[in-house]
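Removed: one protein chain of the complex. Kept in place: all other protein chains.
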């Protein structure tokens, strides 16, 4: 168990870091594309036909690529005021495990559904760049798979914590201070 | 019983809604309620042509209507329908889009290119003709387009037309067009009078030039798996219902345009009818786009244009012979 958790830890630390670099690069690229677009239109009175489509796609990819990081570090928003008082009660360990199990099963389903969507879309094309839509949708199975890996590791840690309470660090519940504002 | 989820991305004021209501009533009545139709208005189940086609493949959406631009997601060569000035009048347009040989051709192409997932039910129109509409500069001839920033969709043909006349095509998302016109991010738009009135663009625009550079053809699709699962009698009813929707949309358009033009004139705006001479000039910009299209889409494009232009020729002949028989 220990060895498996350590292994998953290495895997996920590496994949989330690489995915995070890619996502950050995409934000750079999005900014570049839109700025160049405004410059061309306003200063040179000319436009590209594909900047909107490209930057939109990059934004969706960016979100999916940071999905595993958000889950790994428990940064997704949750409503935790109802459980705040009993957060340290032993029963919450089972609750946490249950939630993570549901999330993991859902993610596995999502990989499968995303894969189906990607395969079905392979004969369609985007309007502006005429890219095969399958490539665009590829981020779904990939993104869900990366989150599922993260979820699997959290699952292992949560199971281990039932037998050895407090042995593994894991943010059971999401954060209440991430999004919004 | 089979349920058909019918989706269109417009709203309840649009002609698709009238068509859908009639289709629902027709199909439910003729199949004795064995086939029921659920109408979903707007982006409740899917929000773009690409997404809706994927939902059809997943069996979630069973019927959907798209313009030629939207349909190019599954059958790219259909963009040839948007080659400027390809159709000369409403009458020819309707005959062409209801031409049986052309419909058969399109049905086959769409089944082929969608891996037999999506079937064309019927072709019709949504909103009439695209025209040049501007805020400050009246467009009398193609030369007037020079230097004007026109909002276009992200389609190469639309952009080439504007560029070929010396204007600057600017893709703006549909919901941002009003503000873009108001602030001057763009100086004009290429839309049908119905779309202009629906979105209240007449408040920001002053001139519309009836050059009719594109006819807004549209198509009703059904997911093939569901269609095949129907009994032959039910299939017939659905097909007849599709034909009915097509006719309804052709019929309602001129009536809706009356209100749209009234709104336009009420706003104190001008309507410019180009002279025949100016129309010649406008039309001269079509040929290079046609050539580009053939180069871009290769054999598929060639095949499409042959079928399309043959249908146009047949339709023009019908119109001519009808006129001749009455006027002899």
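Letters A and B mark the chains in the order given here, with residues in each chain numbered from 1 onward.
Criterion: contacts are C-beta pairs under 8 Å (C-beta built on N, C-alpha and C of every residue); 3 or more make two chains touch, one makes a residue touch a chain.
As a working rule, contacts and distances are computed from a predicted model.
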Legend entry - Hidden subunit of the complex - UniProt protein name among "3-oxoacyl-[acyl-carrier-protein] synthase 2", "Cysteine desulfurase", "TRAP transporter large permease protein" or "YeeE/YedE family protein": "TRAP transporter large permease protein"
Legend entry - Contact with the hidden chain (one of B:15, B:31, B:55 or B:224): B:55
Legend entry - Candidate in contact with the missing chain, chosen from B:111, B:185, B:252 or B:310: B:185
Legend entry - For subunit A, the residues touching the chain missing from this view: 20, 23-24, 26-28, 30-31, 34-35, 37-38, 42, 52, 55-57, 59-60, 62-67, 69-71, 75-84, 95, 99, 102-103, 106, 109-110, 113-114, 116-117, 137, 140, 172-174, 176-181
Inset, instruction - Spell out the interface residues on subunit B facing the chain that's missing from view. - result: 40, 44-48, 51, 54-55, 58-60, 172-173, 175-176, 178-180, 182-185, 203-204
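By definition in this document, only the chains that are shown with their structure count from here on.
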Inset, instruction - Let me have the rounded angstrom distance from the C-alpha centre of subunit A over to the C-alpha centre of subunit B, please. - result: 38
Inset, instruction - Spell out the residues on subunit B that touch subunit A in their complex, using ranges where they run on. - result: 49-50, 53-54, 57-58, 69, 72-74, 76, 113-115, 117, 147, 149, 152-156, 159, 168-171, 173, 185
Inset, instruction - Over in the complex, which subunit A residues touch subunit B? Could you list them? - result: 41, 45-47, 49-53, 116-117, 120-121, 123-128, 130, 133
